[in-house]
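Right, chain A next:
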Amino acid sequence: MGLQPYLILAACLFTIGLFGVLTRRNAIGILLGIELMLNAVNVNLVAFARFTGETAGLIFTLFTISITVAEVALGLAIVILIFRVRRTVEADQLHLLKG
Partner candidate 1 sequence: MGWNGLPILTLITWAPFVGAVLIMFTARHHPLAVRLIGAVTTGISLVLSVAVYLAYDTEAAGFQFYEKIPLVPALGISYEVAVDGIGLILVLLTAIIIFSGVFASWTVQTRSQEFYALLLVLVTGVFGVFVSLDLFVFFLFYELAVLPMYLLIGIWGSSAQVRPRGIFGWAMRETGVGSKEYAAMKLTLYLLLGSAFILVGILALYMAAGGSSFSFLELEGAAFDPVLQRWVFLLFYVGFGVLAGIWPLHTWSPDGHASAPTAVSMLHAGVLMKLGAYGIVRLGMGLLPEGTHDWVWLVGTIATINIVYGALSAMAQTDLKYVIAYSSVSHMGIVLLGAATLTEAGLNGSVFQMFAHGIMTGLFFALVGLVYEKAHSREIFKMGGFGRMMPGIATAFTLGGLSSLGLPATSGFVAEFLTFLGAWRSAHSWWLFPAVAGTFLTAVYVLRVVKQIFWGEIPAHGEFHDLPDARGPEWVALGLLMFVIVLFGMVPWIAVYPIDTATVPLLIRLGIRP
Partner candidate 2 sequence: MNAGTLALAALGLPFCSFVLLAVALPLRRAGRAAGALSIAAIGGSLLASLVLWRTLPGESVELTWTWLPAEGGPMATVGILVDHLTASMLVLVALVSFLVQLYSLGYLEHETPPALGRYYAYHSLFAFSMLGLVLASNFLQMFIFWELVGLCSYLLIGFWYTKPEAARAAVKAFWVTKAGDLGFIIGIVLLWGQAGTFQFSRLFQMAGDRTLPTAGLALIMFLIYLGAVGKSAQFPLHVWLPDAMEGPTPVSALIHAATMVAAGVYLVSRVYPLFLLTPDVLALIGWVGAFTALLAATLGLVQADIKRVLAYSTVSQLGFMMAALGAGASDAGFFHLLTHGLFKALLFLGAGAVIHAVGTNDIWQMGRLARAMPQTMIVFLVGTLALAGIWPFAGFFSKDAVLAGVWEGGLAIPFLMLALSVFLTAFYMFRVVFVVFFGPRHAEGHAHDAPPVMAAPLWILAVLTVGWGIGLATRGGGEKAHGPEWVPWLATALAVAGIGFAWLTYQKRVVTPETLARAFAPVYTAAVGKFWLDDLYGGLYRSTLLGFSRLVGWVDRYLVDGLVNLASAWTLRWGDGLRRIQTGRAQDYLYGIAFGLLLVIVWGYWR
């Protein structure tokens, strides 16, 4: 198996994630979409590392994973805060600020 299928897989993951981000109204759902997008990055990096024999990609992957975790944790915290203040996590009902 060559590099291309991995890239296509990653692209699919990224697109699905992006699609989810754009279509989910629930903030949690959007977070999941973002998670998918970042995972696409990981797939990419690992695949490239594997096929070029360069280890930097793997290290990069570790960093992305940890950063993703941090981001999602922060995201969930914000979502909880939102729910506490506004009693909803539907992203499109949060439009006090606009224009």
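Going forward, a contact is a pair of C-beta atoms (placed from the backbone, for glycine too) under 8 Å apart; a residue touches a chain by one contact, two chains touch by 3 or more; residues count from 1.
A word on the picks: all candidates are chains of the complex that A comes from, given by their letters.
Keep in mind that what you see is a predicted model, and the values were worked out from it rather than measured.
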- Query: Among 1 or 2, which chain makes contact with chain A in the assembled complex?
  - Reply: 2
- Task: Please name which positions on chain A make contact with candidate 2 in the complex.
- Result: 18, 21-22, 25, 27, 30, 91-92, 94-99
